[in-house]
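What follows is a short report on a single structure.
Selected chains from the complex are presented in situ; the others are not included.
Naming follows writing order (A and B), and every chain is counted from residue 1.
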Amino acid sequence: MAIVLGPTQYGKAENRVVRIYRDTPRHEIKDVTVSTALRGDFTDAHTVGDQARIVPTDSQKHACYAFAKTHGIDQIETYALALGRHFVASIEPVDAARISVDEHRWQRVEDHDHTWVRAGEETRTTAVTVEVGTAGAGAGGSEAAGIETPGPRAWVVSGFKDLALLKSTGSQFWGFLEDEYTVLEPTTDRVMATSLQAWWRYATTDVDYGAVYGNVKALMMRTYAELESLALQQTLYAMGSAVLEAHPEIAEVRLSAPNNHHLLYDLDRFGIANAGEVFHADDRPYGLIQAAVTRDDAPPPGPAWDEFPRT
Amino acid sequence: MAIVLGPTQYGKAENRVVRIYRDTPRHEIKDVTVSTALRGDFTDAHTVGDQARIVPTDSQKHACYAFAKTHGIDQIETYALALGRHFVASIEPVDAARISVDEHRWQRVEDHDHTWVRAGEETRTTAVTVEVGTAGAGAGGSEAAGIETPGPRAWVVSGFKDLALLKSTGSQFWGFLEDEYTVLEPTTDRVMATSLQAWWRYATTDVDYGAVYGNVKALMMRTYAELESLALQQTLYAMGSAVLEAHPEIAEVRLSAPNNHHLLYDLDRFGIANAGEVFHADDRPYGLIQAAVTRDDAPPPGPAWDEFPRT
């Protein structure tokens, strides 16, 4: 028996990069938090403290800020791809790079040219993994396991977190399995609230990421609103299906949805009727429903996918 | 020398009350966090553990949920006033009640009848203090120190927190006093970003709170955008002045504004020009500028006002 090094990665986390486009009086802004993680054979750094194959995380940070200027931040996915390809191409010991980005959105104050107010609550995210290409990858390996690119292989996952949704009716929960601890009353009308996290993986990198993002989010919200729900499970599957039906470039959708319980408040004891009008919004515990929706011919997921909640 | 009890208060904090209006198929929602604090002579509870004058915080909680039904939550200020007046009027030992409310706003998903998505980032707030009226208060005391109401006196403070604003130009900082620790370079063009907190106190309770709120927020955002700023101090004063000029029912405005530093990233060392385009958004430390703007004939502030940051 010998003790050996297992998988490793290292990088600079949570670089807070703000990019202003100011070529005309009407400025544009991109505000992101970007994290890098490099993978490769870094055994000597771990076992004997030899840094000869280690590019400092400080250098990775500088690259994040430099690329905001040299490559720009059009979509967070394209920015992440550029960074990932850079690390893999230019730093010899790096076999793979994982770049994750959160976008903090701003909207103009009364259509002002250079002033914004923070928009919304949900945060748009991406995680991109770029791997060194191998001989023949373009012909075979990338079709199955990755996305064909000129050189390295890349996987793109997009998504969002903290999209808070609530419907005040149109949600039921009954007919469930009862065990010795089941005392819950079935209901045909309840509040259903969540703070949705969603990820989806693309089957290609030839994507108009911003347009797809907007449409996926709209489809999910609309499905949440319109489906007469028999369970949060059903709603999640319907949301994922709606996205896959509309977007052939998406191979799989994962959803993680807390069931943020709204408990009907007992006002009867004070002689007050409460027909689904007053609720206590409870903090903890909460239900947590997680599901993936995919295609039966979807390519296998790449390395980026493994790091999301199982669902 | 004797040890004595000083000021006290007690209540139930952070009740999470959600009220659905469902009389028609088009529902409405109000989502608030409400806290109560009662004041009076509770000496015996403290010194000998006698609870005879103590209404449990549990009862206060029930009142918060019950009032969401019986009085409704039209504006957070009217809801807080109703609760405050209730405690003062119906519980004999209570001399004063302070009710504070945060509102969590929702907006409809594609104009759907009963589904919403969380709106925006700023949180609308209020803090109301109601005091038992005293003989003659209506004639003299309330004019100066409070707001005349039929019975108890009331003070209303409204505001918001966490309104994130950023302008990418139109902000300067130069001509400042230099001491032995001053190395800052003056600038005539910088990013100015903040996460604004604002409170304002009313001179009356005869207010259309929702309309005033919307207008005050708009005036502050517009002033932030349009003023060519020589300092955050100047911007705050202009914001407060704009509000007071437009709203005679407001006696004083307080503002607390972190200067969320956006540091121009040094890309020169990599041979990349950076003319105000790429910034690091720093977390800590941050400047913190606080100021009040008032009228020279404003009535003195009431008890609710004392509990806000001094500014």
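Just so it is clear, a contact is a pair of C-beta atoms (placed from the backbone, for glycine too) under 8 Å apart; a residue touches a chain by one contact, two chains touch by 3 or more.
Just so we're clear, the structure is a prediction, and the values are computed from it rather than from any experiment.
Participant: Note that 2 identical chains are shown, then give how many the whole complex contains.
Facilitator: Shown in place are 2; the entire complex has 4 copies.
Everything that follows uses one rule, which is that only the chains that are shown with their structure count from here on.
Participant: When the centre of a chain is set as the mean of its C-alpha atoms, what distance in Å lies between subunit A and subunit B?
Facilitator: 34
Participant: Where on subunit A does subunit B make contact in their complex?
Facilitator: Listed in rising order, the residues are 15-22, 27, 29, 31, 62, 65-66, 68-70, 106, 109-110, 112, 114-121, 163-170, 191, 218, 221-222, 224-226, 262, 265, 267, 270, 272-283.
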